[in-house]
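Here's the structure, in structure tokens; my notes come after.
The complex appears here without one of its protein chains, the remainder shown in place.
And now, chain A:
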Amino acid sequence: MIENSSSEPKIVKPKVPNTERISLMTKPRLILRSVLAVLGLVTIYSLVTIDMAGLKLKDAFHSLGLNLNAMFLHPNVGQDSWSVLLRGLSTSIALTLLTTLLGAVIAFFIAVFSARNLSPTWVANTLKAVMAFIRSIPTIIWVLIYSAVMGLGANAAVVGLTFHSIAYLVKAYSESIEETPQATIEALKASGVRFWPIIFQAILPSIVPALLSWTFIRFEINFANAVAVGAAAGADDIGYYLFMASGFYFDFHEVGLIVYLLLGFAIILELISMRLRGHYLKSN
């Protein structure tokens, strides 16, 4: 017999609420709105009081048009030759590949120790704090810091880019690791498997798609950084030529060509990443 333990449910009439004022304005909402209002006021004030410095809008737009025309409709190699520019581009790509791969491998091992489900909390938290500190300083600053230590050039660029990549990827990887279900790890632990085999046989296969996509995003970021860093640290890559063409020779034709080269590579990257993910997801 299945007994129904509770007796007949009673129907209780809801009390009619008092006619007190009901406010939807909670404290966080109030703060948000006042911040937005203040920002709006500041914007209006600065627009009204802006110093035009004798700017003639018509002339300005005219010369902007001329420059864009020179850059994007009449690109050419300018001072340098095709071979120099392509070598510069390949230097940038090599720089990107090297720093991303180095960063990925080192970051994976650090991520294992900064994942809360694998390491003692204090180790994980300390590592995460250090990585957050490194991340909070832009890549380019790290490259300049290392340039001060190692001298200008490709070495400082490699170390600086790798350094920041590690900090970035550790965060992404360790969060992926923390998302693997504890139960699957436990299943292998229960059969007497050691720590590193569990990492490589259980956790790694589960998070490969996440690792792939994070690493690829970092690859793109590193490419943009490599171009910027090339100019700053004199790594003799495409960024350096871009910097010289735009800042020294004012050769907008060459700037345009370099921008097209970068754009082309970015498109190729995007295609590869789409293929890679598509292939990976399909074959599994």
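The definition used in the following text is that a contact is a pair of C-beta atoms (placed from the backbone, for glycine too) under 8 Å apart; a residue touches a chain by one contact, two chains touch by 3 or more; residues count from 1.
Operating definition for what follows: contacts and distances are computed from a predicted model.
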Omitted chain (choose from "Phosphonate ABC transporter ATP-binding protein", "Peptidoglycan O-acetyltransferase", "Cell shape-determining protein MreC" or "Chemotaxis protein CheW") - UniProt protein name: "Phosphonate ABC transporter ATP-binding protein"
Of A:Leu101, A:Val193 or A:Ala228, the one touching the omitted chain in the full complex: A:Val193
Of A:Ser206, A:Ser246 or A:Ser273, the one touching the omitted chain in the full complex: A:Ser206
Hidden partner chain, residues of chain A it touches: 1-3, 181, 183-184, 186-202, 205-206, 208, 284
